[in-house]
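Every protein chain but one is kept in place in this view of the complex.
Chain IDs A, B and C follow the sequence of writing; residue 1 opens each chain.
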């Protein structure tokens, strides 16, 4: 019996050498937002050596879709497993992945047209500064990426189109890329603001439609960001994504575009994530 | 005991004949066309056991692009190597692959608007009957597929849209899917017929534009064919292919659609071919 | 008895591998040369389906080194094994590989300065036409490649530099790229022609030195051929190969250049051959 215990003890001492340090995910962290007058949640992925090194890391802001919250990419997106694997096999560089919650109270990543709920202001004025101060993050555009799915793909598109100075790469998966036309904009807007005025509808359309933003892009911004856009052939968002590809091609904005087999599902996004991590790593790496 | 040994000896002598066998490609065959008043060439792939079996086989009509001829898929498309490999690994069933030449004299797979060069009539009235009589081919729609690239992708689309009763599956790669609009149709048509009338331009547009044909598709044909459409994100034909996807989705025509990384190149088509062979095999097989 | 049966079973299992259709190498074929007033030997590799198909094939002229003959690439270069493998795994397209003998009587691939031994004339006026008439070879530049090692690397360089209209790709391995300077040219030439005149030395230098030929290349030929040049870091031919790389870079002639670990050995050339076959296949394939 003693022999067995000694064996176990040996295992205890030797084992750890084989079991390397691992990454950590925390999914119920909070910060206070003055702009939104509320506490906001976020989840974070810290790579395996974050605690033992004193390095600074590149950062990916990874946005969830409508109806989900900051835990979506953790639970359904398998972000820990997939990022660990990509970092271990060298296809992605160690990075911090930040997943904000856009689901508390009011949905979505944008300011509303009347400026009462200002999530976008919160993101850029409070959330990003807080994150990049709290964690060891390299605070340069080159090391900052953004990605998201569905509603978060829309956030990815709009944030990057409006702030090409902040992100070196942007990956929009199955993106909700805005209302197709003014009529669609009116229907959508009046869901939350029944008495929306025609000017508000027009402003909503022009600030939320990715094709309009692409068509209005200044020449000198056309190569400011590396784009990766991906939407399944069975996805209900096929139209705006296809039109966005056409618009970017006609405007000669370099971008990767994919239509793979699949619908608006977590299977699609999980299979996209390794490519996303590798794609943004190419920006972090300076080829 | 002796019997067993004789059996083994027989196996030794006969077995290798069955195993030694490989597929064959012939690329300079000819048939006489009355409709075109000329000899037309074609290439053919016969699977490994074609000569030793007496089975009939499914057939794939595989169309080349503009500027190429019946040898294009053989030389640049590696059809033999890729089909051998797909059949060997079980992802495709043994089939006959027929590659007609659409490059002798006048280019393209269609009748001209004035009915002087009637390639489409040749294909359906002379070529297909000749092929299916000359080789051991199963003469049912279920066992007949069509695929092609660029100009041949256009041929694939139009032939199948006009004859859904003939093909169980159709795969259009980097398809030239017709003029974008009437103005484009006029420019294209007047290249070969400088004095084309407005009615001819209109007829040309309506018979060559895949989106128009899709929009006019009768309800009862919407599930008649299994479609596979694939066009690279760097291909110059991005617009019509993306619009075709949108039109088919809106019309609720089931189809597989892909946009992969790449341009209008043989590398793209070679990497598409295994998927094409596997896709059409799903139709040949009873499900 | 049991033993015998086991033997037969073994034969059954092993036999087919030998009987299966495979590529063929013939290494003692002959043609009559009027120009050289002698019979010349050659070896040839015919791909697996050459006899059963009626296709035409691309062709690679593969030149041996000094002191060797047409059997060198067969015996020491393992051309059959390596080409079979490359074709089977799809990294090379089926092609005919022709290996002329440049070792009978007088060594080398060139005309001598006094025009008595005119091997180069034989190659272009008699050998190539004979080969491309005798075998089913696609007779266009696009489908014709040349490669060689050492003295045959020199042949590859000079033939292609003088006939860029004939070869789509050229691969020079451990190439003997000519005399380094006039003094070197004189030493070399006087080995065979002790009374060579200064003009003959000059002509010899200018027609045999690859750097001189590169520096004199007309602008419109700079992209006529796809070049692949490879020479081991321990090879005694390091100097001219390195200078050739410098010259081609300065002249802006697109080329692949490699210095790998190794010397002037068959191990080096055998490990180069798969890359050569893949490189020239890219030209045959029209990417």
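Here is the rule we use: a residue touches a chain if its C-beta (ideal position, glycine included) is under 8 Å from a C-beta of that chain, and two chains touch if they have at least 3 such contacts.
What you see is a predicted model; the values in this text were computed from it and never measured.
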| item | value |
| --- | --- |
| Chain not shown, its touching partners among those shown | A, C |
| Full-complex contact with the absent chain, from A:22, A:38, A:134 or A:215 | A:22 |
| Among C:162, C:245 or C:270, residue touching the chain not depicted | C:245 |
| Hidden partner chain, residues of chain A it touches | 1, 4-5, 8-9, 11-12, 15-17, 19-22, 48-49, 52-56, 58, 87, 90, 93-94, 138, 143, 284-287 |
| Positions on chain C where the hidden chain makes contact | 233, 238-239, 242-243, 245-246, 249-250, 255-261 |
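By definition in this document, only the chains that are shown with their structure count from here on.
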| item | value |
| --- | --- |
| Proportion of interface numbers common to chain B and chain C (over half same, under half different) | different |
| Chain centre separation in whole Å, for chain C relative to chain B (CA means) | 38 |
| Where chain B touches two or more other chains at once, by residue number | none |
